[in-house]
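All protein chains of the complex are present and in place, except for one that has been dropped.
When the chains are written out, they are named A and B in that same order, and each has its own residue count from 1.
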Amino acid sequence: MESEKKDKFNINSHVEEGEVAIELAEDFFMERKYSRTSLYKDAWKRLKRNKLAMFGLSIVILLILIALFAPFLSTHDPIARVKEDSLLGPNKEYWFGTDLLGRDIFSRIIYGSRVSLEVGIIAVGISVLIGLSLGAISGYFGNIPDTIIMRIADIFFAFPYILGAIAIMTVLGPGIINIFIAIGLLGWASFARIFRGSILSIKNKEYIEAARALGASNSRIIIKHIFPNAFAPIIVYATMNVGTAIIVEAALSFLGIGVQPPNPAWGKMLSEALDYIDVAPWMMVFPGLAILITVLGFVLLGDGLRDAFDPKLK
Amino acid sequence: MPQNNKILEVKNLKTYFYTDDGIVKAVDGVSFDLKELETLGIVGETGSGKSVTALSILRLIPQPPGKIVDGEILFKGQNILDMNIKELQDFRGNRISMIFQDPMTSLNPVFTIGNQLMEAILAHQTITKKQAREKSFQLLEMVGIPDIKRRFNSYPHEFSGGMRQRVMIAMAIANNPDILIADEPTTALDVTIQAQILELMHELKEKTKSSIIIITHDLGVVAKYANRVMVMYAGKPVEFSEVDKIFYKPCHPYTIGLMRSITRLDQERKNVLKPIEGSPPSLIDLPIGCIFRVRCEFAVKQCSLSYPELLEVSPGHYSACFRANELFAGFKNLDFLKTKK
Partner (left out) sequence: MVYFIIRRILQIIPVIIGVTLLLFILLYIIPEDPAQLILQKGATPEALANLRAKMGIDQPIYVQYWRYIKGLFSGNLGTSYRYQRSVNSILAEHYPYSIKLAFAAIIIEIIIGIFAGIISAIKKYSIWDVLVTISTTILVCVPVYWLGMILQVTFGLKLGWLPMSGYGDGSIRYYILPAVTLASVSTAFVARMMRSTMLEALSNDYITTAYAKGLSQFKVIGKHAMKNALIPVVTLIGLDLGSLMGGAILTETVFNWPGVGRTIYLAILQRDAPVVVGGTVILVGIFIIMNLIVDIIYAWLDPRIRFEKVEPNI
């Protein structure tokens, strides 16, 4: 009994020692804690100095607030039809005018922000998940998995984004879930490439060798060492891709294979406006501006983040 | 042998860089002269302003962020800083030409060697393309490129580092310049190649009767090829003299430090190499007084009050140190060669 307990204790202490040794080696070889926090601190400092990026960030924050508080901000029911108020120009009652069915465009734009944000975040989230998993397999194990995954990535690169989305949506049929899937499926290749690249670039560095020599497992190395290093480019790319995803969703909705009526989506509103650009130009002006400003916000923020993380690129 | 007439005179040159973090005083009051047929060495650590000095002479400082804010650069009495763009173009590569540090990046990767060499010739000589081609062949032969006919149409990436530097030298001497500025010409090369390149430059200097300014951090190079030497620290000249004097009687603590940190054949084996403690200062917001004082073992109170002017300790030997005369006089007592543990 006594000896058993002792053994157990010994094993535990052995494991702990190993852990400590790995931690120590990590800190020693890369001064990890210091360098990483200072990387983010420096990046934030640079980001704060970049006026355009801060402008982008405020647009993004504003958009999130609008989407969250849509019921409080909207002045009308976004899908309620008022027959006698059809095609009214902007006025006191309807700030941005009404559409053919007499729905309030302002309220539809407010609610439309929800669709755009959902698509942007969820679709890009799917892309990131697929991309990181495949990129990790590809970069870490190399050889055959690498070749196969990278060839598939080539195919996805060869596929023009909007064309691919159109083909998938035609087959899957319209609807917001299908938009998540279509855009998410198409965007993974760039994330896989980035992650694979960061893995390859640091795979053979001394501190990884050291961690491996000290018995750290593959998953531990990926999660503790490689992921934090690849985090910056991924966040930059993801931010920019949210903008792209929103534009693609709007295009799909415009073509009638995206969000289905009566749900308010900016692209859909534009396609409804197409037939009335001569009599009701306000129908197209405001949703278009909404898309433009939203995408601009994400693009500026993404550009700013890129410059902040890698000042050399500027 | 160097003549006595000055071909180039630099007076109180100041080149600053205006960055987000502040003004970098890369070169801050450098004065020197160059005589005909002379080889002048400029020595210093990375960031001491020696390369910026060289680039300033041909006004190659990227602007912005850089700017030559003060000083004169007189070539045979004509101030280069007053030239207009046209005059400057006729002057660069013609009267003064330059060889750069990294031959890997200083040749354009997308044009052939021949194209880039002929371009240098045709920029200053009104001859036909065919003549320029002939001339290029001669130049390549002079710098020792084998198999010239084939090499002429090769791209830079097909050459080794040493071969590329030979091409750079051929380009530099294409128009028989009066002065050749070599900015660390061998730093990026293998040790075995370094000697060949330096020897080649030395030979060509004799042949073309030009003066050379060689910028380096290698005191060995200076000892072997230079007639005079200027030591720079933090954008300022700290010691300027003939080579022999500086090697045998260094009169600035920084120069003394440099001498100690190299191996010498005439040194006894038990003497240990001694590095200079600390690191070079940032060139933004330099403190009042002597910049070297924080790393200096001879520093006195006065050093933190004002910057020492260049002092002539013996004819033609200048040192920017308050204790230069002491160092010169009490040299034997200091006994710097025998470093104590």
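Note that a residue touches a chain if its C-beta (ideal position, glycine included) is under 8 Å from a C-beta of that chain, and two chains touch if they have at least 3 such contacts.
Everything numeric in this text was worked out from a predicted model, so none of it was measured.
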(request) Return the single residue from A:L57, A:L88, A:I110 or A:I257 that touches the missing chain. (result) A:I257
(request) Using the definition of touch stated at the top, determine which of B:F137, B:Y155, B:F247 or B:F298 touches the missing chain. (result) B:Y155
(message) Of the residues B:Q89, B:Q138 or B:Q302, I need the one that contacts the missing chain.
(response) B:Q89
(request) Return the single residue from A:L62, A:L200, A:L214 or A:I235 that touches the missing chain. (result) A:L200
(request) Pick out the residues on chain A that sit against the missing chain. (result) 146-147, 150-152, 154-155, 158-163, 166-168, 170-171, 173, 197, 200, 243, 247, 250-251, 254-257, 267, 270, 273-274, 277-278, 281, 284, 287-288, 291-292, 295-296, 299-300
(message) If the hidden chain were put back, which residues of chain B would touch it?
(response) 55, 58, 60, 62, 85, 89-94, 97-98, 100, 102, 105-111, 119-120, 123-124, 155, 157-158, 168, 171
